[in-house]
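Apart from one protein chain that is not included, each protein chain of the complex appears where it belongs.
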Amino acid sequence: MNEPRIISFDEWDSHYIQLRDAGMMEPSYGGPLRRHVDDGGDTRLLRLRYDNSAASLRLWNFLLTEEDRLRAARAEGKKLVGTMKDLGTVPVMAYSLPNLVAFYPDGAWWIPCVMEMNAGLLSIASSLGIDETFCPVRAMIGAFVTQAHFPLPDLLTCSVGATCDDFSAIAQRLEGLDHPILWWEIPSRRHPDTNEASIILPGGFSAPVSQVEFVKSELERIRISISNLAGMPLDDKTLARGIRAANRVRRILSELRILVFTAEICPMPALEMQIAEMLAIHYCSDREEAEIVLCELLTEVRARVSEGVGVLSAEAVRVFWVNPVADLRTMNLLEDCGGRICGTEYLFAHALDEIREDLPPMEALARIALADPMVGSANDRAQRIIEDACAFGAEAVIISRIPGASHCATEGEVIADLVRSELGLPVVEIEVPPITDAMIPTLRTRIEALIETAIRRNE
Amino acid sequence: MLQVSKRIIYSCPFVPAEWIAAHGLEPSRIIPKMTSSGAPNGVCPYAQAFTEAIAEESDAAAIIFTTVCDQMRRISETAAARTFKPIFLMNVPHTWQNPGAHRLYRDELERLGRFLEKLSGTNPSGGDLTGIMSQYGEIRQQILDSRPNLTARQFSEMMAAFHHNPCCFGILMPKPTPQGSRNNLLPVALIGGPLTSEAFGIFDLIEQAGGYVALDGTETGERTLPAAFDRRSIAILRLSNILRLSKDDPLGTLADAYFGHIPDPFRRPNSEFFKWLKQMIDERGIRGIILRHYLWCDIWRAEAQRIADWAGLPFLELDAGDGGLEPSRTLFRLEAFMEVITQ
Partner (left out) sequence: MISVGVDAGSRAIKIVLLDTQSREVVASGVVAQGVHSNDLANDLLRDLLERSGLGVGDITRTVATGYARNMIDFADTTVTEITCHARGVHNVAPEAATIVEIGGQDSKLLRLGSNGSVRDFSMNDRCAAGTGRFLEVVADRLSVPLDQLGPMAARSQNPASISSTCIVFAETEIIGLLATGISADDIVAGVQNSIAIRIAAMAGRGVAAPVVFTGGVAIVPGMDRALESALGQSISIAPNPQMTGALGAAIIAADKNYNK
């Protein structure tokens, strides 16, 4: 095992050669990190810092070659399903059938960061009236216009109802630009009334049976469309097989998270962990390969933990992170400031939970869909955050506000108040746009102050 | 009519006033005042205004929120702590093209009924409900019929007054405007979200600039009226419910009139809104469209450019920001807009 370290982009050049010369096995999409800057214009990579393992390199290469896989799938005659907003339900259905590939157009929200605005996606969105007051996911509409980052899907689905207005509005504009959408309803999850039959959902939330039944009926509509697209039925047996495969990925991720978040010395940086978690939603357009990539990362982490080595000092303050960041550099910043990740809630905690295999598959999927932290109350979400932060031994919490996102306007305060009152932990709310360069001093001050506060509390 | 005992406040047009009144409660769709302190960053100024308004409504027995807008849905969570009143969050489906969405709306009305029953102790009969549907339907029709004789502001205020207190609404016809007073004014459509109390001044500003609102497509205006109930059908429905002759479903009729009719851009897809707008533009001879939206209102703001492109008419976007309606800046835009229409 190579000594774990966080290295710069430039260091990766020589490190890559060393690893290769030492016999590193590379997949077809492998190669040095620099090729994504030279060939793909992913200039943000120049400013990031990385874990130095071969497993992490594979993770990055897998992430940054998704477009190639989608185009290859199209060339092979596979059908593409763009699953918008829904995080971790429809992709499970799509990947159950051999000739479908699902992807997540919302993922375009990182393109302005990775390409440092050079793709012009936000400008295109602005020119369509979707300006900075909307969530950075507005980059997605630009990606549909340019068709430069993913091929147009054969079927586009989007969940609406108890979702954020930004997304719903942006998706509607997309439909107005002649990209037909199969809309499906996800109702606002509520607590069951007295005497109302209820179900405990993954994550510990409760919901009335009637809501689960409703979501199931909505997913049935998706099932029909997916079957029609694939030209073969998505029967329960096939779907159950797909759920088992999805659970394999979720189990790997679960072990990875537990190991990384609870290890005495942090074995894997926050940035690589964020990317690893994202794979659970959509598999970067290849579920089987995603499993292999995560397995390799898990193997690396197991080895590091068993040897008691890692990438940060043992004194790093354990921070629980709420919401994904539009600028990946922010995750580096946390570690620069003396923190480490020890728990996350990136708005898709339900996509990390295992899907019940002992239930009829559509019932199990409906339960997972309804366990989405976004469709419930901020109180519910805060409770899950509190439980996880407690379980992982968090010493502080960062709530990363997504600029323009309708849910962030009020949710952060609710979560912060509950975390403070129930756990007594220091909390800070920050806002992270796609490029933070000009804000780094401000962000650094906030994060350092949080870390200092946590340290003082421990003294 | 049932005796009114408790006031239930709300802001969303998808909450049927008839259903509340049938439970012996007083429905009240309130018109908040724009807050002077401004909304926190990212918070829709209307949602903020509503939040502050409900805290001042001391006589309200309960507050109903809906899921039509994400910010209002989320405010419902903190409202209980602010007001110490029972809160009901009603799921209003955003989709509408499949029977499941209609069923969900109808089921939510039944759940709302159970909530209201706890407050009033009244479980209304079908006859009670149809009686109120018939009464409210007639008042709405009277208001609509009065439109030609009222100024645009009077018409919209009358509509708002009815929504605010439909149980005790009496038609007090404002003085008709002098004949021909609109002759030199340009007919425009005003569309957008709900109005706050001071925002009604926009009707005057539009007239000052040389136009008049021939179509009030705001959430407070005629756009959000439920479908007119067919008098004869309602009468038959009522009779059969009173005599217990049939199992016809007045709540279903009510649900259809609201959920199946109100055109709004939050719906997915929102094609029905465009269909309605096209029809009204043709019917009323609209020469220009004014969209008034709130800062951070994603639903309307995202559609602005599409409406402008689609309509092919002069189009003006007015941003109702934290400071509320700022007359001088608004008037400037309106004057320029009228110049554009006349060129």
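We call the chains A and B, going by the order they appear; numbering starts again at 1 in every chain.
Keep this in mind: a contact is a pair of C-beta atoms (placed from the backbone, for glycine too) under 8 Å apart; a residue touches a chain by one contact, two chains touch by 3 or more.
In this text, all values refer to a predicted model and were calculated from it rather than measured experimentally.
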Listed residues A:Pro4, A:Gly88 or A:Gly129, member touching the removed chain = A:Gly129
Task = Mind listing the subunit A residues that contact the chain we can't see here?
result = 116-117, 123, 126-129, 131-133, 433-435, 437-442
Ask   = Residue-wise, where is subunit B in contact with the chain that is not depicted?
value = 305, 308, 314-315, 317, 319, 321, 329, 332-333, 335-336, 339-340, 342-343
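Note that only the chains that are shown with their structure count from here on.
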Ask   = Could you state the distance in Å from the CA-based centre of subunit A to that of subunit B?
value = 38
Message = If we count contacts the way the header does, which residues on subunit B are in touch with subunit A in the complex?
response = 40-44, 67, 69-71, 73-75, 77-78, 89, 91, 93-95, 97-98, 100-101, 104, 107, 111, 114, 265-266, 268-270, 295-299, 301-306
Message = Could you list, by residue number, the parts of subunit A that touch subunit B in their complex?
response = 128-130, 133-134, 158, 160-166, 168-173, 175-176, 181, 183-185, 187-188, 190, 193, 210, 214, 217-218, 221, 377-379, 401, 404-411, 414
